[in-house]
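A single protein chain has been removed from this complex, and every other one stays in its place.
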Amino acid sequence: MVNDRDNQLNQKDSPLVRLRDLSKSFGRVEAVKSINLDIKSRDFLAILGPSGCGKTTLLRLIGGFAEPSNGTIEIGGNDVTRLGPERRPTNMVFQGYGLFPHMTVRENIAFGLKIQKVSQSEREQRVDDVIGLVRLEELADRGTGELSGGQQQRAALARAIVMRPQVLLLDEPLAALDLKLRQTMQEELRRIHNEIGGTFVFVTHDQGEALALSNRIAVMDEGNIVQEGGPEDIYASPESRFVSTFIGEANILSGRRQNSVVTLAAGLDLPSSSGPDGAVILVIRPEAVQILSDNSQADVRTEGTIVDKVYLGAYVRFQVQLSSDELITANVSTLNLPKEYFSGDRIAVGWGGKDHRILMDS
Amino acid sequence: MNRSSEWGWWGFGALVVVFMTTPLILVVLFSFGESALTNFPMGGITWKWYDELFANREFWKAFRNSLTIAGVVVVVSTVIGTMAALTLARMRPTLSQPLLIALCLPVMMPPLVIAIALLVYYVRWVGVELSLFTVILGHLLVTQPFVILIVYARMATFNYELIDSARDLGANSWVTFLTVTLPIIRSTVIGAGLIALAVSLDEFLITFFTISGGNTLPTFVFGKIRTEMDPTINAIATILLVLTVSSTIIAMKVSRYRA
Partner (left out) sequence: MRELIKSWKTVPSLAVLAGLFVAPLSLLFVVSFWSKKLFRVVPDFVFDGYQKALVSYWDVGLNTLAIAISTGIITTTIAFFFAFFIRFKAGRYGDILLFISLVTLFGGYLVKIYAWKSILGLEGILNTALVGLGIVSEPLGALLYNRGSVATALTHFLLPIAVLPIVASMRNIQDITLEAGRDLGAGPVRILLGVVLPQCRAGIIAAFAFSFLIAAGDYITPLFLGGTDGAMIGMFIASQFSIRFDWPLGSAMAFLTMFSCLTVVLIARLAIVRGRK
């Protein structure tokens, strides 16, 4: 997978970060298992997964806060595997922000530049620039304890960005913020990314956040990257049951494929589907499931009984029980409802042949 | 709980506090008393016992020795104790717990045993002359556990993300320690040093056995108590008490003590 993409790239697009066979074990626990990943310059990559999948460990490996048990890390063409965080061209925004409590915001931001012995004039200029970038001008000379959560977030971000790292790492950057603030900060992060044109890698368990912020997503489960690609690819073309249910909602119907014909437990026969014989699942997103009136056409069509109906303003969520006793969820836009439906009604549901995916059942 | 039991508890509590503090308050009180006896009636209020004490050259020699020893002991034990505590705080518990207990053993044993062990050790095995230096070494042994415990306890609530941040921004271990760790735990370290000061000033047994000719304040007091019931003892006892208690109080205030 990765190698194919490699061949397609020309030299100018060669990846900024290359992880090869990277793994990390703590005692007998394998937190990260043999990761191969390329990160291109100017990517905004999300490492997405449930808790315990190893995503934070992976981030810390890239940042130099943990030594890999195996494998190599290359950044900008240099092997940094054995380097500590002090010497890597990366900077991290920590989950708890890690702002030095005994310094003001400005002093925090200037800290790294002082260590690099940047001249005072240049240092002050860069610090002012980045304070402007994150819009903390008024609070720059306050102590960090006086800042709200969102402001601390921006201060920590500024402190990392001022160092001009080749890769900016963010550990669950928005987890501690409330909903409203989170949305504002998402916009801020996107704006800053566009303005400085850097490479960002962030870790999150929130799939909505991953979809909103990133241009590439790597989905992790139990130490492995199970799928990687752009947000549309991941959402529309999940490659496993795990990915399909982790990102967005998904209906999963079971079935069998034999000789390129898929037969579902729910009784549907489907247009030919290439692939090996065996147990398969059909994945269809709730927003793709339509309620069909008697004479409407659809590639795939079946009948069921409505067991639940919830009106959610913009759409109505129906739970329909099929002949296989499986439940399928349909989110139907309020404007597209042909008529009123009630619990207990028998209806026909269906979707286009391109709207579903057939995956091997693992 | 009803009223009478409340009173009962407060009465008991007050009694205990009185028990703990009265003997010392009496010593301080009588150091200012006109009468030579440590008893009522006191006579008038006077400084004369202090005058007599301050005129005594032996007192000043002892005082100087105490300060010299304490000065060296405080600096050394605070430095090495803090170093050890910081390292122990980041070790695996299976390794740090036994080391911690081992380092604190000297305080859990009768000082007499340590004193005689050191005496035999110095005289018979190492062959050094007894001197202030040998006393300093002995004090180090019993002050360092306090420093280690105090700093170790502080590190339990230390935000290690700050150290990661500093390293991430390019600081090596030494710079991180100076610019991040130390400023943050500064008050605890000072508190630990002050406790070491109190312990060293008050230390008697080990000093008694390992000092050659001179005196420290405690051995000076001991000598006086042994030879006669001299009213200046109240004065010098008060001075010793003031030094150690104020050191302890400042230490507790500075490190924002919580039991």
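Letters A and B mark the chains as written, and numbering starts fresh at 1 in each.
Here is the rule we go by: a contact is a pair of C-beta atoms (placed from the backbone, for glycine too) under 8 Å apart; a residue touches a chain by one contact, two chains touch by 3 or more.
Source: prediction; values computed, not measured.
Asks: According to the contact rule at the top, which chains on display are touched by the left-out chain?
Replies: B
Asks: Among B:Ala62, B:Leu169, B:Val189 or B:Val221, which one is in touch with the chain left out?
Replies: B:Val221
Asks: Considering the whole complex, which of B:Ala62, B:Ala84, B:Ile163 or B:Ile211 touches the chain not shown?
Replies: Checking the options B:Ala62, B:Ala84, B:Ile163 or B:Ile211, the one contacting the hidden chain is B:Ala84.
Asks: For the chain that got dropped from the picture, name the residues of chain B it touches.
Replies: 1, 5-6, 9-10, 12-13, 16-17, 19-21, 23-24, 26-27, 30, 37-40, 80-81, 83-84, 86-88, 91, 95, 99, 102-103, 105-106, 108-114, 116-121, 124-125, 137-138, 140-141, 144, 148, 195, 198-199, 201-202, 204-205, 209, 218, 221-222, 225, 229, 233, 237-238, 240-241, 243-245, 247-249, 252, 257, 259
What we mean here is this: only the chains that are shown with their structure count from here on.
Asks: Using CA atom averages as chain centres, what separation in Å is found between chain A and chain B?
Replies: 57
Asks: Okay, in this complex, where on chain A does chain B touch?
Replies: Chain A residues touching chain B: 63-65, 84-87, 90-92, 94-102, 111-112, 115-116, 159-160, 163.
Asks: Could you list, by residue number, the parts of chain B that touch chain A in their complex?
Replies: Contacts found on chain B: 159, 161-162, 164-172, 175, 179-180, 183-184.
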